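Here it is, the structure, as structure tokens.
With one protein chain removed, the remaining protein chains of the complex are shown where they sit.
Per-chain residue numbering starts at 1, and chain names A, B and C are given in the order in which the chains are listed.
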Amino acid sequence: MGKRYLMKGNEAIGEAAIIAGCRAYFCYPITPQTEVAEYLAKRMPEVGGVFLQGESELAVSYMLFGAAAGGSKVFTTSSSPGISLMQEGLSYIAAAELPVVVVNVMRNGPGLGGILPAQSDYFQAVKGGGHGDYRSIVLAPATVQEAVDLVILAFRLAEKYRNPAMLVADGMIGQMMEPVEIPDGGETPSPEIAGHEAWATVGAKGRRQNLIKTLFLDPTLAYNLNVKLQAKYRRVEQEEVRFEPIDADGPLDVLLVSFGTMSRICRTAAQQLGRAGLRVGILRPISLYPFPAAAVREAASRAKLVVSVELSMGQMLEDVDRAVQGRAPVRFYGTAGGKVPTPDEVAGGIRALVDETRREHPAHGKES
Amino acid sequence: MGKRYLMKGNEAIGEAAIIAGCRAYFCYPITPQTEVAEYLAKRMPEVGGVFLQGESELAVSYMLFGAAAGGSKVFTTSSSPGISLMQEGLSYIAAAELPVVVVNVMRNGPGLGGILPAQSDYFQAVKGGGHGDYRSIVLAPATVQEAVDLVILAFRLAEKYRNPAMLVADGMIGQMMEPVEIPDGGETPSPEIAGHEAWATVGAKGRRQNLIKTLFLDPTLAYNLNVKLQAKYRRVEQEEVRFEPIDADGPLDVLLVSFGTMSRICRTAAQQLGRAGLRVGILRPISLYPFPAAAVREAASRAKLVVSVELSMGQMLEDVDRAVQGRAPVRFYGTAGGKVPTPDEVAGGIRALVDETRREHPAHGKES
Amino acid sequence: MGKRYLMKGNEAIGEAAIIAGCRAYFCYPITPQTEVAEYLAKRMPEVGGVFLQGESELAVSYMLFGAAAGGSKVFTTSSSPGISLMQEGLSYIAAAELPVVVVNVMRNGPGLGGILPAQSDYFQAVKGGGHGDYRSIVLAPATVQEAVDLVILAFRLAEKYRNPAMLVADGMIGQMMEPVEIPDGGETPSPEIAGHEAWATVGAKGRRQNLIKTLFLDPTLAYNLNVKLQAKYRRVEQEEVRFEPIDADGPLDVLLVSFGTMSRICRTAAQQLGRAGLRVGILRPISLYPFPAAAVREAASRAKLVVSVELSMGQMLEDVDRAVQGRAPVRFYGTAGGKVPTPDEVAGGIRALVDETRREHPAHGKES
Partner (left out) sequence: MGKRYLMKGNEAIGEAAIIAGCRAYFCYPITPQTEVAEYLAKRMPEVGGVFLQGESELAVSYMLFGAAAGGSKVFTTSSSPGISLMQEGLSYIAAAELPVVVVNVMRNGPGLGGILPAQSDYFQAVKGGGHGDYRSIVLAPATVQEAVDLVILAFRLAEKYRNPAMLVADGMIGQMMEPVEIPDGGETPSPEIAGHEAWATVGAKGRRQNLIKTLFLDPTLAYNLNVKLQAKYRRVEQEEVRFEPIDADGPLDVLLVSFGTMSRICRTAAQQLGRAGLRVGILRPISLYPFPAAAVREAASRAKLVVSVELSMGQMLEDVDRAVQGRAPVRFYGTAGGKVPTPDEVAGGIRALVDETRREHPAHGKES
């Protein structure tokens, strides 16, 4: 059993990394994640860890590479433009099969944009903004407690699969104060990745040298790496799908698919719509990659309409649409630029989409 | 009428930019696109243009931003890791609605990878590897002639939509010598973007100042930018879909979806399979974004099996799968790491997928 | 015969470079030299030249290296901290024997300091702030006209000796408007360094390759380079000493040694002191390296007191003291931090030093 605290999301994210055993944090300041850095600037030295501000996000991405290659549990946090600057590095980290945890406290874009909440980096996170065939494991918390739990999980999955694991949050979760239970987990976890002796470059006294590289000029070796990576991603897709169904049983008038902060607004909107007589279920992806496609498809087969509800302009929509495979009409409700809709606005928007679909798909449309 | 030359793809790409009126080329060397840079290092001064090697790809992305903001037709070429380093900049360019042409001569990844041909940056190009809701127009040539034509088109589309336009090729097209007709186009096109006085920062004598920015702290303004961008992307999706159907009429045993170099191999493989009694059609996307979803769906509705054939590990597959909407089984055939399959290997792979599908989907499976 | 204009010093410096044939200017903005950059940003394109702002002064120093290695007359301007960032590059340029002209519009230091006039980079310029045994030719103008003439001379000397030549000015000369005669010089000079075919890397068709390098791992070759450089510096010390004696004939009560802006203040102060009965001569070094040591020594042998008058805290003082070799007492009058003294203040300061010296050296001290 852990202890309960009232904590801000950004601080809870930092503390969770420490609980996971991380003692090496590299960062470059950018709103709205700077408070994680501030928190860890104080906290890391207290636990004998390293806090290091790099000269740029690009540098940070290779500090992560280097420290992870040395067997350390490593961590960074940044926000949208900063994460874009790490895309080359993330491709290298994935290619080298290094366990690295990255938190993106997303802000509104594109470009410099603003500092308001957004989910507009979904494609970048889930499809891979860097070059080459690789995937990051992507987790999306909806509460401060879940942020803590998923940061700890991200470290576990990064290590298990030796792969980048990314948490996508937004400034609302970062700023929100909620009660969290911080697990104490018994003994202090090691700051070193379990089993790293088998692959990390930590000195090779008495054993053969490990080598970490991403250059494979021989096409057979390059191919083999890709085959190995894809096998790993298939395993991730089998074993690591996480989602939460909310009132999503039985026949549904609408199935909302939504994650993170937006899913909390959907929950209130769904209650409003429910009181107005619509059966509204929510499927909340917790893992964005692997995407809960089977669960979405199954629920969609019981629904007259599926709506991807996003703080972006139609990104997760593509994965929802693909999952549904024509079993129900799929629509989009969302926004961008930091304008977070109220539950009323969302309820109104969903209502409008339901009405529109009934006109277009009369077979689906009769009240059931 | 233009003149016919025997040219290497990389040189043809460079010459096409000049024909399009581009007189400002920024780059950083990386195999296998360095020959474009070498060609333009000589050629740009001859036509009074600027050749400038930046200190990094990151710098290049902002040189493109700056020069395009000044109303110039601008151009860069790079290869996979170099393109990853431009992701922040491309998001800024899209946000600022600047016409910029980027060529990615893709190499095998992830990480440093190698210098062999690949199509593994499909996700990055098509979904947007940078942050925020934006899209690049993405074109994929299959021949040297088409590379010339699509570079010229890329400049036209970039200008028409004031948006990044990207050409994705690979080292095979870059190295291949093929006869090309270089259009002479009558008069020399202007090196300046048509109508740039309305928005570019080129001095404001006698008119109000133009302002180019991507920072929008006011959520209404940030939202408006996103709405405007999305309207533009909808227009692109309506007006700029390009594809080539190859023997894709009537009922099909297999529909191959494949682009670029890989589609050429598919063509030979399809002929082999045809001689063996299978009706094999190919749909070759020329624009990857916008993706020819309607055309794929229509052809898929006449096919017993759809296969996404890629020099990557299943990326375009997602767009194919989404387009098909369950109207036929969708499979993947591909490779990575620079191992380009022979037509025989592809034909064998497709044959095996056909057989497997017949076993799994006996309804689809009986020879028609 | 040239034409007469009323020009600001900073603009005159820029125009002089163009007259000298320079068509390649690299810079990074820093007050108080930014106006040179602004002037050349407009002017270089008009004369078919290159204006290029580097990403830092460090980068600029290697742009100079590269372009000079290609046989071009090259030029930069900066101010104190910016010049510090070029010290590694200047050592490389000197080692490679490349003709490069650098203008330092000195500002007050150390550190970030301020933007007011100073002569505090005397040591850096004259002794060589980079590593290794090398020298820059250093020229110091006292008027806008002389700035023009010395920039042109700097290009000539840089070429003659294939060595960096530096002009040290300050913000007062940069901002001052004075009538200048711009020589038209008959025909347009070549933007290429005369005779560069013998050493520059400009393509080697039909002749042996030139090689420009500064790495000499073989100590004999490294030694030979140094012997060659020292022989050149001895020649410079013999042939290129420049100075202006001002009322410095016959026996003197005080000899002031002062350069640049400070020497103009000394001139007025000397007239005041002269009216008060003191015989005050001025020796104004125009070349700081080579320092006019013989002239200073000769004049000092006729003086009861020598004072180094500086906008720094006693730097040229060391060269004056060394030159005088004990033939007269040597004192310092100066200031720093941008506080430019008035002629009254200087006259008062010199008067005080004269009185003090008479007390200390009564033999020297009796009125003659």
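Operating definition for what follows: contacts are C-beta pairs under 8 Å (C-beta built on N, C-alpha and C of every residue); 3 or more make two chains touch, one makes a residue touch a chain.
The structure presented is a predicted model; accordingly, all values stated were derived computationally and were not measured.
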Visible chains in contact with the missing one: A, C
Identified contact with the non-displayed chain, of C:G2, C:P110, C:G203 or C:P251: C:P110
Residue among C:P29, C:P245, C:G274 or C:G337 that touches the chain left out of view: C:G337
Among C:R235, C:R322 or C:H361, the residue in touch with the chain that has been omitted: C:R322
Residue of C:Q33, C:S287 or C:S312 touching the missing chain in the full complex: C:S312
Residue of C:C27, C:V50, C:M63 or C:I83 in touch with the missing chain, whole complex considered: C:I83
Absent chain, residues of chain C that touch it: 58, 80-81, 83-85, 87-88, 91-92, 94-96, 106, 108-116, 118, 120-121, 123-124, 127-134, 213-226, 229-230, 312-315, 318, 321-322, 325-327, 335-339
Missing-partner contacts on chain A, residue numbers: 52, 55, 59
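Here is the rule we go by: only the chains that are shown with their structure count from here on.
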Touch-based graph of the chains, sorted into line, ring, star, complete or other: line
Same or different residue numbers at the chain A/chain B copy interface, by half rule: same
Distance between the centres, which are taken as Cα means, of chain C and chain A, whole angstrom: 60
Sites on chain B at which at least two other chains make contact: none
